[in-house]
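All protein chains but one are shown in place.
Every chain is named by a letter (A and B) in the order it is written, and numbering of its residues begins at 1.
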Amino acid sequence: MQPRRFIFWTLAPAFGLLAALALISIAGALYFSVMDRSLRYPDYDFVGLYNFERLFGDRRFLNALKISALWEIITVAGSLLVAVLLSVFLFENTRSATARNLICLAFLAPVLLPRVAAAFIWRFLYSPTLGLINYVCELVGLGQVEFLASPSLALFSVAAVDIWQWGLFFTVILLKLLETLPKEPIEAAQLDNARTWEIHAYVTLPMLRAPIISLALVKAVESLRSFDLIFVMTGGGPGTATETLDLYAYQMGINLGGRVSYASAMSILLLLITIVIFTLVWRGIRKWAA
Amino acid sequence: MGRLISRTLSRTLLALLLLVALAPILWTILSAFKKLRDIVTPVPKFVFTPTLENFATILLNPSIRDGLYNSVVVVGVSVFVGALLGVPAAFGLARLPARAKGEMQFFVLSLRFMPPVAIAIPFIVIYLDLGIYDTLLGLILVYLVTTVSTVIWLSVPAFERVPREIEEAAAMEGCSLGEIFLRFSLPIAAPSLFGALVFTFVLVWNELLLALTLAAENGTLPVVAASITSLGKEVPWGVINAATVILVLPPLVFIGLLMGFINRMVAPGRK
């Protein structure tokens, strides 16, 4: 039938291209991960699972794994928390549509910034000697804070930027979703003498459970790609305090001598972990939200 | 009285939130017009003699100009091709049976799960072997994964919102599926599709890792900006700020569009 042929031809080029590129990169990574290829030397050999064995003994890799997990948790939880609190606050405290729209516009600005630009902006703000934030810190008597140079603080300082971009963005989305909710359940709760926070905790937010979960998933996926932010702000430092897996893989595979095979093994592991976790989470959530 | 206090409190909090959202950006823009000695001060200066020096440095710097050119070419071509392939695919996908559609959509989404390093590293070697390492073509090819998949992902709902009965009415008048796509579905879905394209544009315009690894010498604007830090001995904060402003401008132009896009996406489906 002719319509079927048309549909086939709309899908074929796009999916052909995507499948080919995905296949090339995964097959390539798999292939290199069992070799000992490095950019410095032209020839290479098959080494089996040697790269993977070494990875599990590599303390810097294990550290990167930990930092990545920490990064995911902080940024996902932080963004959602900020979004939920602020959207409810805005929903309750802004009445005029124009004011609300202007605030939404302001909240959308950060997420549109290139990560590189956001990184520079905040590096400038965080700067110990000339940064605006440290100036405020000194005014309130905290003294100079080494936001990016202190190993215990650096990850949180970078995560704050991430939350600044995504938390405010999600605030706008949640606010818009709150606006689309039917008024009746809220009014019924008001008639039941529920307090404002109770209305949101027991009525509106549970109604938005499905979209909030999707936002969490989106954020979890996007948090995996925070290379740009961390790379520009700290470069993984101080030491390896903010070195996530993709940063370490980059350092290994490109920056330091181009140990392509070792980095490939790492990215294969990264891919595996991601797929397993996301498939589990995806299924669990589907069951739970259904 | 209590009401007045709580109102003032919520007003103050609102103002504070706006400050947190916008002050970093505004401060950067302000500082882009400062001489270095106005920046390196113990007390932040709000009043100073503005200068265009920083922008002059940036715009006269050949590597920035090249970066801008590369960005425009790479982003332009990859978004254009992404739309060319992705929009029809989304139309086709929207008409598949629910199950096949769900699975293909999940495949598209799962591409986003792939860590960029996992794409970058094999492609470095492959590109070196093919001789297209450090070329715009190579970068465009890799960006197509992002643009095609993002365009598909965001356009499927746009086509699903085109009322089925309108497409059927067109079919009743003898239109083939191709004509229905071009003359009805496409124009009706156009506003949402445009939003999808803008979102895709912002995504690749902002991309750093792939550009850094696959086209270090022919870098795009983010790559060049990221490398400015090491221009001289002293950190040239004024120049960095000016570069940031230039980098930020194109995506910010689309802020209103993004807002409209969100409004449409959260709006209840077909009536």
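Everything that follows uses one rule, which is that contacts are C-beta pairs under 8 Å (C-beta built on N, C-alpha and C of every residue); 3 or more make two chains touch, one makes a residue touch a chain.
Please note the rule applied: contacts and distances are computed from a predicted model.
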Listed names "Acyl carrier protein", "Aspartyl/glutamyl-tRNA(Asn/Gln) amidotransferase subunit B", "cytochrome-c oxidase" or "ABC transporter ATP-binding protein", with the criterion being the UniProt name of the chain not displayed: "ABC transporter ATP-binding protein"
Contacting the left-out chain in the complete assembly, out of B:L14, B:L84 or B:I188: B:I188
Selected from B:L14, B:I29 or B:C175 as touching the chain missing from the view: B:C175
Footprint left on chain B by the chain that the document does not show: 163, 165-166, 168-176, 184, 187-188
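Here is the rule we go by: only the chains that are shown with their structure count from here on.
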Interchain centroid distance [CA atoms averaged], chain A/chain B, Å: 15
Sites on chain A touched by chain B in the complex: 2-3, 6-8, 10-11, 13-15, 17-18, 21-22, 24-29, 31-32, 37, 39, 86, 89-90, 93-94, 101, 103-110, 112-117, 120-122, 124-125, 127, 129-130, 132, 135, 164, 168, 172-173, 176-177, 180, 221, 224-225, 227-228, 231-232, 245-246, 249-250, 253-254, 258, 260, 263-264, 266-268, 270-271, 274-275, 278
Chain A-touching residues of chain B, taken from the complex the two chains share: 10, 13-14, 17-18, 20-25, 27-28, 31, 39-44, 85-86, 88-89, 91-93, 95-96, 104, 107-108, 110-126, 128, 141-142, 144-145, 148-149, 152, 176-178, 181, 202, 205-209, 212-213, 222, 225-226, 237, 240-241, 243-244, 247-248, 251-252, 254-256, 258-259, 262-263, 266-268
